[in-house]
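Every protein chain but one is kept in place in this view of the complex.
Right after this comes chain A.
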Amino acid sequence: MAEISEAPDSDSSKLLGSDSKAPQRPDSEPEFDPKLMRKTKPGLKRLFLTFSVLFSFLLGFPFLWKSVEIYRSPLPFREIDSLSTQLRSDTLLFPLHFHALFVGFDSDPDRLRWSILSEITKLTSQNPKCSDNYTLSVTVDLGSRCLRGPTSSPHSSSYQCGSVTGDDFVQNDDVVVDERLASVFGGKNNEYSMAVVKGVSERAVVGKYRHAWMVVGDGSDVEMAVVKVAEVLIKVFINGGREEGLIRNEFMPVGADGKIVLSFNLLNADPHDWVYDWDFEKIDDTLLTPMIEALGPVANISVESQVLYHTPKASFSYWNQKLESYVFSTKDLPFFVNSNEWHLDTSIAAGGRSKILQFAVYVPSAKECPLLLQLPNGEISKTNGFISPMWGGVIVWNPQGCLKDSEFKPSAKNIIPIQDLENMFEVFIGQFRQLFGFKSLNVYTGASGDWNLLPSERGFTEWELDVLSRQHTCFNLHSCATTLGSLSRLVQSLPRMIIKDEIGKQVKLSLEAAKLALSNASSGVYEFSAASSSQARSLAEDAFFHPSIMSVSYYSFEHCFAVYSPFFLPVSMHVVLAALRELRRYKQEKAKYLAWKAKANTAT
């Protein structure tokens, strides 16, 4: 293509050195040095070929880069940080309203209000995590008219003047009084009411709903009443009967996925003596189901039961002649559960992150029957039971046979009598309450006196459920924020770890649930906030514990290098070298040609 002209002359000229037979026309042609000159333009074909190979490699490089890119689903780091700071700085505030009603007193409501508030501030502790934003309104009912303070409060104006009189409290039945007050006060979601009445017999009771009442004698002054009112409002309605405000972690037995499995076990220590069975379904339906429904917002609870045989206990007991029974003390309690023989861990309903609480009924053998628990002060326990936080509870039940052995005929299978079973389950419900941090006793002993706590058929009263919802919302939201914070720190510290889409979605859903819980909490709807906070926590835990986040399996840079370099390094070296060499050759040839052209031009 390019080298057509002057072909024969250049051929002959390329053969020999400068002193060849070329100079036939020494005048027209100048000296030709084939090493330094060439007569034809150098071709571009070779250059083009090598550069096209190089160019194709360069073109393919972005595709290669994209193909080895680590897939990281974008996590909303800023929103996670903002949730953490939001929870840390402005503490989670639950709005509460207290309403105190004084019947038969002749006092100024504003002064009463001021003194109650000052008592309350003495009692509230500094709780950095979650505190309560409360308002107080006082009503003094003088029979004919009512004095309210503050006058413009919307809550106290809902109370009809004269609906509560001293006559309501004359009878001694607390339940009836409770129902009557419930119809008066209404018991809306975050309003707690307190009625102080002048009457004959002194009594202080906290009802099943969201109110309490106190009957004081004629002679007592209103200041004592104020102190007691403040105490019940803070210690009972807000703290749930506990000393400190926040439940400690060992009294929150809810699993990370918001589920609890209650596993009920009937343990026959020695089946050679007697074998006992129970009618669990009956008792489950009547006694346990209402409680499980009541705790719905806090945890998703399921129930299992089993009967085991050959399950002796691990500690020892000794015969006490005075009590005519075998006695074990509270010092033996930590060693009572014989984990080698008690195979309690055979749950099929529990998922990987649920919490299992074991409730065991221990039926002792004939050699140790009856078996009683002796307390450190020498008394015999009324319940014969104990709990271990985060594990469950144990009750020792002595069968009829050892109490009056002459009449007892051991048959193949005995059923635990219904009355005993009911009593046992009442103790179980008390133990369940203990596991959640409440007391199983029905009395609150405060600094200024005792209060009777009315029990509820559902195992937890309304105000106790409120306390649980608030505490669990607080705990769940903080746990969610810390988990998401840990996850974001972990993800940012391993820049080459693959993060799947599922994790990103779980984080997003968790943040949405947390926002919903916060807004519900600030508007006072405790149940929904507890439910969404537990959902937020379980989603955050799912994201953090996703099985694909394993540091051994992330795609390190050394791995990438070691896989691709054995092919690409030699090949790229050859390609680049070839291109450079061709370029250099082309430049040289071009220089030669230009030199010849220059010489030819100067010759002519």
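The criterion applied here is as follows: contacts are C-beta pairs under 8 Å (C-beta built on N, C-alpha and C of every residue); 3 or more make two chains touch, one makes a residue touch a chain; residues count from 1.
Keep this in mind: contacts and distances are computed from a predicted model.
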item: Omitted chain, identified by the protein name its UniProt record gives, among "Nuclear pore complex protein", "Serine/threonine-protein phosphatase 2A 55 kDa regulatory subunit B", "General transcription and DNA repair factor IIH helicase subunit XPD" or "GPI-anchor transamidase"; value: "GPI-anchor transamidase"
item: Option touching the unshown chain, where A:Glu79, A:Glu179 or A:Glu426 are the choices; value: A:Glu426
item: Omitted-chain contact residue, chosen from A:Ser469, A:Thr483, A:Asn520 or A:Ser533; value: A:Thr483
item: Listed residues A:Pro76, A:Gly186, A:Pro455 or A:Gly524, member touching the removed chain; value: A:Pro455
item: Positions on chain A contacted by the hidden chain, ascending; value: 45, 48-49, 52-53, 55-56, 59-60, 63-64, 66-67, 128, 175, 248-250, 281-282, 284-287, 302, 314, 330, 333-337, 339-340, 342, 344-345, 347, 350-352, 373, 375, 381-383, 385-391, 393, 395, 418-419, 422-423, 425-427, 429-431, 433-434, 439-442, 455-457, 459, 483, 486, 490, 502, 505, 544-547, 549-553
